[in-house]
Structure formats: C-alpha cells, structure tokens
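One chain of protein is taken out of this complex; the other chains stay put.
Right after this comes subunit A.
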Amino acid sequence: MRKKQLDDWLVAGVSYAAVGLFALVCVVPILYVISYSVMNYSDYLANPFRLLPKRLDFGAYRQLLHFDLFYSGYKVTLLITLAGTTLTLLLLLLSAYPLTKTRLKGRNAVLSFIVFTMFFNGGLIPNYLLVKWVGIYDTVWALILPGVISVFNLLLMMTFIKTTVPEALEEAAIVDGANELHVLFRVILPLSLPALATFAIFSAVGYWNSYFAATLYISDRSLWPLQVVLRELVVENNMGMLGSSAQLQQMMAQTRSQPFTLKMATIVVTTLPILVVYPFLQRFFVKGMLLGSVKG
C-alpha cells in the first residue's frame, strides 16, 4: 500500500515537473518580451542577457505612444475584429443552415461551388484585381470581406447543425406556430451557440492577427491594422544600417532611439488584449478542435 502511494507520488512528481518545465518554456518568452520592454536601453546594451530589468524604464512605451499609426491601428483592428467576426457568424449561420437541408433545390450545385474554392482559388493578382473592381480597395472592407467565411468552417458548422439539432425539434417548433425565422433564430441559433462561440474566437483571433490583406489592399496609412504597424516597427529593414545617410540616422534617432526595447514594447501592446482574453476563452478553443470530429 505504502509502495503504491510512493509510486503515485513519483508519477505525480514527474508529471508536474514535466508540465512545469513545459509551462516554463511557454512562459519565459512572454516574460522576456515584457521584461525587455520596461528595461532601460543602456542597461540592455550593457547586458543583453539580463532577464529581469535592473530598473524600470517606460521610455520605449513613451516612444511608441508618439506613433500616430499606433492609435489608428488599434481602432482599425478593433473595428475589423468586431465587424468581421459578427459578419462571419451571421454568414456562417445563414449559409450553413439551409445547406444542411438535403431537399433544398440546387444545394449540391451550391455546395460544389463552395467546396471548389477550397481546392482552387484565383491567386494573388486576380484577388487584387477583384478587390479593386468591386470598389473596396483601400477601404476597411478590403480587410473584412476577403476571407470572411472559411469553407472549412462552413462545413464544420453544417456538420454541427446536422448532428446537434434534431429535425424533429424544428418540426415541433413549426407545429407550435413558429415561422422559419423563428426556427432559425430561436431554435437553431441557441443550440448552435457553442459552435458559434468557437468560430467567433477563431475569427476574432484571425482578424486581430491579420496583416496580409492590408499589405496588399490598403494604401491609406490610417487604415493599417495594428499588426501592420507592429510589423513596420519590429521587422528590420535597411533603415538602421550604418551606410545610410547621417540625416537618416539623426531622424531615426528621434523616433527609434532604442530599437530593441521599442520592439518589445510594441509586441506587448499589440498582443496584450488577446493574451488577456485568451484564458477565459480557452475552453472554446478546445471544444473547437473537437468540433465535427465525432459524428454524434
């Protein structure tokens, strides 16, 4: 009996140690970024491997807050995240529900048309031209509409409705006098909330982190989302090189006099919101991974 207890303790100890080590591996980079963002730049230069700051210095954050693009970037990202996610959910529900109905005329054709785009798409330049021709180039819609629905998510949503909402429930609602809109919004929608919550998170994280569409479709700098601003500040280009003119060096020294800590501060500020909400939404991520994996 005592030996079994010892074994249990041993197994638990090793498990905790392994999990703890893994957690440490995950947490250290985050700590590193936060720590360097509040580190005095001279202290950093003197010892670039110091994990904890010798003294707190918010100079990098002050420098970051001087960038107008930082504020507009936040606004744009919040807007596209909220609007994009709402639109994604609405379109998901409105398109997935009817496509679950096998008796719907033209269903197979539409479904084939949709699934086709999973395997073949126009490519970069046709997409660019399409966005220009439909008149959303250099507007916030160019950041929302391309990719508002993922075919894969649509198929998952269809599977979810099919497997979770019994047809008899719809029939019962209709017998009780509900019309189609009532059925959709009072029966299907409440029962689909777990799936929609998961898609909402995936979509919101996707929109929050999106930058590629902006690099392609946006010219107006006030419409750059946060991630593009982050990339411009964090990713090195040739501007810091010692071969560039003294004038450039002088000007860079005005706005980016502490490049490394500024990078870290930028990363903190742009990832913080998603880091804060993530723990509360984690369970939906887990659920999302299992969505559609088992037919009920």
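By definition in this document, a contact is a pair of C-beta atoms (placed from the backbone, for glycine too) under 8 Å apart; a residue touches a chain by one contact, two chains touch by 3 or more; residues count from 1.
Here is the rule we go by: contacts and distances are computed from a predicted model.
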Identity of the absent chain, which is to be given by its UniProt protein name, from "Extracellular solute-binding protein", "Glutamine amidotransferase", "DsbE family thiol:disulfide interchange protein" or "Acetone carboxylase alpha subunit": "Extracellular solute-binding protein"
Which of A:46, A:65, A:82 or A:272 contacts the chain that the document leaves out: A:46
Given A:95, A:139 or A:164, the one touching the chain that is not displayed: A:95
Listed residues A:15, A:163, A:215 or A:282, member touching the removed chain: A:215
Touching residues (missing chain, whole complex) on subunit A: 42, 45-48, 67-69, 80, 84, 88, 91-92, 94-95, 97-99, 101, 104, 106-107, 110, 113-114, 117-119, 121-122, 124-125, 127-132, 143-154, 174-175, 179-181, 183-184, 202-203, 206-207, 209-210, 212-216, 219, 221-222, 224, 228-229, 231-233, 235-255, 257, 259-260
